[in-house]
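Rather than the whole complex, this shows some of its chains in their spots.
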């Protein structure tokens, strides 16, 4: 059966607010950064009821929309990276009490066992593992791997030489993995990531993934950041296992950019618009009556029957998707670098 | 203005036969190779009138349709390569009179100057230049470059050692070029190819290119071979200059596989189908009347207005386009290898 699919909370929200004016358990705030033409929407789902209505788990969904993000403008992309870095820093409060640690070492004798653990943590920083999900060989799904490729990796250096190895002592230990997709590995991304987390023990996991949007208007113009992790069925590659705090044991921040729309979706939307239009046309007044006689379910059925089943295996992507993925992956990796490697 | 675009003569033909029963100057023959489920349609446009009606220049358009071509079945692809090789051999009658040449050299004294040229040609074979058009970095446009990558290149060996260098003396001198696209080179593919032809003097040019189809049903299932060359506006990369016998000076065979459908096209088609459906629905009888009151041009206008302008920069491609391009490029290069390198 055809279902309109979107990985973007902001699109679910649009759908819902049309139907219901106000929903308990869902709060939405919006901010505009005029100069950069960046629009940030924060959807907070705080109750199970809200989660049910949105079809998404409880948590915070931040959407950064930047109309010009598809353009090849380095300065503009730097601005986006900066805003995204700020958002990441809020979601991941890093430990940067180096100074305190130094002072405290002077009072080492008094420091309890717990204090030592704390001190060690301050010395080594807040460890962040970035997982670049998706298939490196399928262009619209290669966002995650390409982000991982451009990260500033520091964990191995800090582990060996401490944070003093860097001029900027705010640098946190960053590691990265490209787990691949199940057809390549025979394993779920979740299995690979969870195994590594148990061995390497990072404090936070950031997963980066390419998403499916509902509207072509959002492709390459939207970044979604959430603290809920990743759920089955989401992403271009359609994950089967969730990657969340429950399954991995550590907080999971998911960063996603819509890179495709399912082909059936754009057809469905266009046809719905056509029917609306027909129903309103002066010259087609009789249609209004006949159309209105049908229930919404009947409308949907009618449209669905007309959809070619072949469209199910089709994506809609921008013509220059290869260049866009490259640009957007760089914008995200730059944000992570800014947030944790100063 | 929105125009339904297709690079496939067989799709133009479908459109036309619906409207006009019989057209002077267009002949269509069809063959089925049952076992392999390969269907070959040959459209011959023989008059200017036929060319006008088809919106395509005079010439032969052979379409090989293979329902299972999108599957990863090596044996089946080999069958397609064989059929395609046969078609190529018919369009490019190679010189394989080695034996005659050997005899004639025994009578060398009698051979005229023209005879020598002929003899040399027999010795060196029929020289074929293959141009892999498109952008190597944009997946659905990378078909041509990938075909060129897998060709069996022989010209430099034959030029140095003669065809005797190969066990099979039917081997023809094959060379290849990947001209790139204008954004990469600053030059038209046609300029690059024509320049090389003037210097290298091949006997035939084969151009391989990714095409835009009208129907997703054809993506990755159809190969079009024509002896007319390539015209402005065709191909995924939209050529601006024609690559034909007129512009290059030698016969041009074009091989194309549709790899994309313009996003606007699938929406347009679906909406047209919806309107047809609506017009026939019992419960919507009044619509039929109102709809029929509009001219076809008005129908098209109505649909066009509803099309998101963003769709113009969007392609519809299969989800696994990367693997498909690899497979199909191999099928074409194998066909060229079979046809000219035995």
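Per-chain numbering from 1; labels A and B assigned in written order.
The rule is simple: a residue touches a chain if its C-beta (ideal position, glycine included) is under 8 Å from a C-beta of that chain, and two chains touch if they have at least 3 such contacts.
None of the values given here were measured: they were computed from a predicted structure.
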Whole-complex copies, counting every chain including the 2 in place: 4
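In this text, only the chains that are shown with their structure count from here on.
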Approximate Å spacing (C-alpha centroids) for the pair chain A, chain B: 41
Complex contact set, residues of chain B against chain A: 137-139, 216-217, 219, 263, 266-267, 270-271, 273-275, 277-278, 281, 283-287, 289-291, 293-294, 302-303, 305-308, 310-311, 313-323
